[in-house]
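What you see is the complex with one protein chain gone and the rest in place.
Right, subunit A next:
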Amino acid sequence: MKILACLHYFILEGLVQCLELKIWSLQGCCHYPSILIYGHRASGKSHVMHVLMKELELPHATVSCVECVSIALLFEQVLLSFFGCDAASLLPRSPSLSDFVRVYRQQCSQSPAKQTRYIVSAVGDNVTVILLSEIAWDKFRPNTGCFEPLLLHFPDYSKSELQQILSQNVHSSYSAGFYSAYINILLGVFYSVCRDLRELRHLAALNFSKFCEPLAEGKVKETDTHKLWKHIEPHLKKAMQTVYLREVSRSELFKEAGALRGLSAHTHVELPYYSKFLLIAAYLASYNPARTDKRFFLKHHGKIRKTNFLKKNEKTSNHLLGPKPFPLDRLLAIFYSVVDSRVALTASIFSQISSLVTLQLLAQVSHDDQLDAPKYKCAVSLDFICAISRTVNFDIVKYLYDFL
């Protein structure tokens, strides 16, 4: 029977044990008008669907909801798959659902279908809609209810199953045992962070050549797992910060062996002297409450009344809530008290502020119309500003209210 052919196909992929039960129940339920299949990313949903459709030779149309940004595209694709392109051209310019149903029914009467048609993700009659989703059905249910779909869950893979599947992609020149040892190490590092099969596959392919380096150089043998682990560990850690976050492309990873950083560490942005102080002043203005300015920035601030300074609990720590907007005057006031030399208030200072905004280190909060009192917010992180203030010999932590 065709189901056995399906299973043979999956055996090659090494997925059988994981999915056998699902395939049986899916095949049995195929004719129900509406099915929702949900499960994590890369848990095999679309793959199983496609193979089933192909093997059982059922007429189907696949639509990806991410690609179809408008309903018209959705309708076109469905009609195209079922009836060919002349049907698709029958749709008017901006078709509504009723136009789609009308054209579909027209075509149906011309070529009646003996078997049910399957639309993987859309709507119709004598048609089964199969929806594949990551989100649970409860989020989708409309208010007055609707035809409840049959919910099928695709369970995620366990660690051993992942190991099994990944070990299938073994390279020809190396033994299976060696590769599965590599996969073991990889999973050990990445499993607690990510369980997505696609990402793990990508990472495995990427780092394998690095892993084999000592072997190629003849320093270690295949069975020397400890040495191999010591060699590969720093690379995997680096990969976690760069490639896993997709900040660095695959080719770049292989180019520079030395100083490879992700884009988030852009400490190599060079700013002029006064701009650095402007940025520091902006950070202080964002993260210190306005009433504490007197204490930090005046030479003689008098006595501080203890009662006003309540013991701050963590929640109101400004570093957790985010930067607050401040007016331009406050920025300049703090700037003047922070910079040691005397600075004239020329246009160059103001132009430096606007260039900081363009660099997206400051964000403009006020509307463009308010030219006399613009407000800004500081958009850099604590690490970044500490690095900058170190370059100008300024101890910023002393001036931050949260670290008192």
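Here is the rule we use: a residue touches a chain if its C-beta (ideal position, glycine included) is under 8 Å from a C-beta of that chain, and two chains touch if they have at least 3 such contacts; residues count from 1.
Heads up, the rule we're going with is that contacts and distances are computed from a predicted model.
When the listed names "Origin recognition complex subunit 4", "Eukaryotic translation initiation factor 3 subunit H", "Bardet-Biedl syndrome 1" or "Interferon 1FA" are checked against UniProt, the chain not shown comes out as "Origin recognition complex subunit 4".
For the chain left out of this panel, the touching residue among A:L321, A:L345 or A:L404 is A:L321. Between the chain not shown and the residues A:S158, A:S175 or A:S348, the one that touches is A:S158. Of the options A:L215, A:A363 or A:V392, the residue whose C-beta touches the omitted chain is A:A363. The hidden chain makes contact, of the residues A:L203, A:A379 or A:L400, with A:A379. Along subunit A, the points of touch with the absent chain fall at residues 1, 4, 24-25, 27-29, 31-33, 38-40, 43, 96-98, 101-102, 126, 134-139, 144-148, 150-153, 155-156, 158-159, 191-195, 240-241, 244-245, 247, 262, 264, 314-315, 319-323, 363, 365, 377, 379.
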